[in-house]
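One structure below.
Removed: one protein chain of the complex. Kept in place: all other protein chains.
When the chains are written out, they are named A and B in that same order, and each has its own residue count from 1.
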Amino acid sequence: MRAYLSVWRLRFLQGMQYRTAALAGIATQLFFGLVFIMVYVAFYEQGSSGSNFPLQDLVSYVWLQQMFLTFIMLWFRDNEIFELITTGNIAYELCRPCGLYPFWFAKLIGQRLSSAALRCWPILAIVLFLPRPYRLSPPPSLAALALFAASLLVGLFVVVSVSMLLHLSVFWTLSPTGSTLMVSVAGEFFAGTVIPVPLMPAWLQRVCDFLPFRWAADFPFRVYSGQISTGEALWGIAAQLAWIAGLVAVGMLSLRRAMRRVVVQGG
Amino acid sequence: MKLYVKYLAILFNSQMQYRMSFWLLTVGQFFVPFSVFAGLYLMFQRFGQLRGWSFFETALCYGVIHLAYSLAECFARGFDSFSGMIVRGDFDRVLVRPRSTELQVLGSQFEFTRLGRMLQGAVVLAWALYKLPIAWDAAKAATLALMIACGVLIFAGIFILFATMCFWTVQGLEIANIFTDGGSEMAQYPLNVYRKWVVVFFTFVIPFACVNYLPLLYLLGRADGPPVRYMLQPLAGMLFLLPCLLVWRLGVRHYRSTGS
Partner (left out) sequence: MITLQGIGKSFKVARRAAGLRQAAKALFVREYTVVEALRDITFRIGEGEIVGYIGPNGAGKSTSIKVMSGILVPDTGTCRVMGFTPWKERTAYVKNIGVVFGQRSQLWWDVPVIDSFRLLRDIYKIPAAEYASQLTLLTETLELGGLLQTPVRQLSLGQRMRCEIAASLLHGPRILFLDEPTIGLDAVSKLAVRQFIRTINREKGVTVILTTHDMSDIEALAGRILMIGKGTLLYDGTLSDLRGRFGSHRTVTVDYRENPRPLELPGAKPLSWTPERAVFRVDTGQVAIADVLARLSEQVELLDVAIEAKPVEELIVELYREHRI
């Protein structure tokens, strides 16, 4: 028991060291959130073009995006993994007793989770008390909240499975910057970070439906605000799981093939 | 400032050694703001106008600000990444050379990959100018040029301010992003879109309004009153640089009395 306490103490003290960085991050996200909302408010004054997506929901959407930014960003890359691949030190990883895919997967999940955990609570505390219309409104029902939490977590797995594919692509491109940048930009766009999915023209929304990206961001956020009913939400979670299954399968297959190349070529 | 050009040349040569990654990054840098612009386009498609501004009018504002920002990011990179210099201890080397610290830090780094963003900003600007029915004359052209130039100086000033912060601490520098990335995200829309206090802050504290709102009115022919007032607005923005440089000098003095 004592050992756990000291480990907790150590991690906590470590965490305190990062307080300035976390504070800065929180301030940044609050600022960006406010700017985005102000712009949307100005747009919405125009009339009823936003009627399919009420301002209240949009405000929740924006704040949830900011709070869970690390859940959505594809640009959140793990330098360690990239270096392992490009330098060829990957050979050492083969000596580990556990599977490489789940190992890296867990690592990426951990990174995003810890980063979000540090930042979402202070932001939440503040945005719940902002003046209208900037305030984050609570979800319409407990069911919505529960489904939100569930879909958010499952969505995290979707993002990480995409992220895994990005990391694995380095086996073939050997440069972490080029391919990942394009895909992250596109992925974040189709997840609704630049323009909320409901505000996109119909044909673009169709495109988003066929891509995995909106399932990690747009979907859980709209479950929260009640835009997506509980019934639809359950189907949505099923869709998320399907995406995860597919992406993970592709990922594991690619990794196996890549490792075979490494072993044959010697890195 | 021949020396500045020499610095530019040597660092350009340096980066050209890594040609492949340079091109990849540059192209990637084009697409980042491109997606933002695409978002802007789609919003206007749905809503039609933004507080009295049409799509192309907003695009003009967008183009000016992003062009200014990417130019600043490219040429004032030395201040933007000053924290690295301090941490490595390279600033001592700057103090041992018989040139001003500002010039040396400015010449210490360039980010040529921002070319991608510059291109994107320039394309948007060109498109907006093409589509807008502006009655052009020398005065308006000069105003436009001043808007961009002074925009660069404002961003450079922000970089210098936060670089100066590094003399005291290198932690928490992410705050700078609020004013640089945040500033450009925000100033890409004409400032009257925002609440009053925002406009006030960005007129008197960090004078984005001087290169964003008032000269824009003039260019679009919506200004009332003598045009000179609007034309010279950007210069007021340039004044922002002076206190930033002053603060820098203070920072250097602090560094020299407390060591690293």
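Going forward, a contact is a pair of C-beta atoms (placed from the backbone, for glycine too) under 8 Å apart; a residue touches a chain by one contact, two chains touch by 3 or more.
If you're wondering where the values come from, they're calculated on a predicted model, not measured in any experiment.
S.K.: Touching the hidden chain in the complete assembly: which of B:95, B:126, B:205 or B:242 does that?
M.R.: B:95
S.K.: To test your reading of the contact rule: which positions on subunit B touch the chain that is missing from view?
M.R.: Those residues of subunit B that touch the unshown chain are 2-3, 6-7, 10-11, 13-15, 17-18, 88-90, 92-93, 95-100, 256-259.
FYI, only the chains that are shown with their structure count from here on.
S.K.: Mind checking the centre-to-centre distance between subunit A and subunit B? Centres are C-alpha means, answer in whole Å.
M.R.: So the centre of subunit A lies 29 Å away from the centre of subunit B.
S.K.: Touching subunit B in the complex: which residues of subunit A?
M.R.: 20-21, 23-25, 27-28, 31-32, 35, 38-39, 42-47, 49-50, 175, 177-178, 181-182, 185-186, 188-189, 194-195, 199-201, 204
S.K.: Spell out the residues on subunit B that touch subunit A in their complex, using ranges where they run on.
M.R.: Residues 20-21, 24-25, 27-28, 31-32, 34-36, 38-39, 42-43, 45-51, 169, 171-175, 177-178, 182, 185-186, 189, 193-195, 198.
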